[in-house]
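Note that one protein chain of the assembly has been removed; the remaining protein chains are unaltered in position.
== chain A ==
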């Protein structure tokens, strides 16, 4: 039996020769699919794998997540998985250049590094038996994310590539989390953050100063151009468009589509329109096909 698309309520087997698995139900008429997905057969075990699903982590994945809770020794992170992921206090680097044992003082200061609502990027360290994830951020690439926007797409659309941290040529840097959360921020932040990083060398999370929000002149970010902001808006709209059109998302394709939408003379807000968006993607697919044929 080859892989076929099964619809909810569709009878996928009437013979009664098979055992019903995940995403199916045994009825008097036969085995019926309960979800939309691809039907697959292993020996006599018939199951349906869902098309749209929550993120199921694998070790080494780059993810973007949001802190939802602080519990003993660890932060609970929402990564659009079926269970909250956890990042242990021991799995981050604290200020001071050497690795050290975290004591009770560090535990009391946890909210100083990350508080509820904060966004972070991290890597999956371990997948527990119940499917929940343990994250770590022992790398200067990872850390708290500030001054940007989060775009949520389906996790199955993100293409696994070598590089999930990508800087676009138009002044936007991005993190393509494999859990479907994409972080966009202006790339001009780098210089100022480096200054802060030198002060807190080796730390995963730079402690938050209390006056960051109340005094906008004391923001640790350089102001950036209106053009960069518009580029980010365009990128955001393109990502949401690719999500609704079910187009696999990788940094290279996103950049191509970005330039293509410029070539088609589309305004940023035009991309919010479903009809225009659909036409753009249809044209884009044809354009890529003709390019592939010519090379």
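Operating definition for what follows: a contact is a pair of C-beta atoms (placed from the backbone, for glycine too) under 8 Å apart; a residue touches a chain by one contact, two chains touch by 3 or more; residues count from 1.
One rule holds in what follows: contacts and distances are computed from a predicted model.
According to its UniProt record, what is the protein name of the omitted chain, chosen from "ER membrane protein complex subunit 3", "Elongation factor 1-gamma", "DNA sliding clamp PCNA" or "Ribosomal RNA-processing protein 42"?
"Ribosomal RNA-processing protein 42"
Just one of A:15, A:28, A:275 or A:294 touches the chain that is missing; which is it?
Counting the whole complex, the residue in contact with the absent chain is A:275.
For a quick check of understanding: of A:51, A:240 or A:253, which residue touches the chain that isn't displayed?
In the complete complex, the chain left out is touched by residue A:240.
Name every residue on chain A in touch with the hidden partner chain.
That gives, for chain A, the contact residues 66, 68, 78, 115-119, 144-150, 153, 185, 208, 212-214, 216, 219, 221, 223, 226, 229-230, 233-234, 236-237, 240-241, 243-244, 267-269, 272-275, 277.
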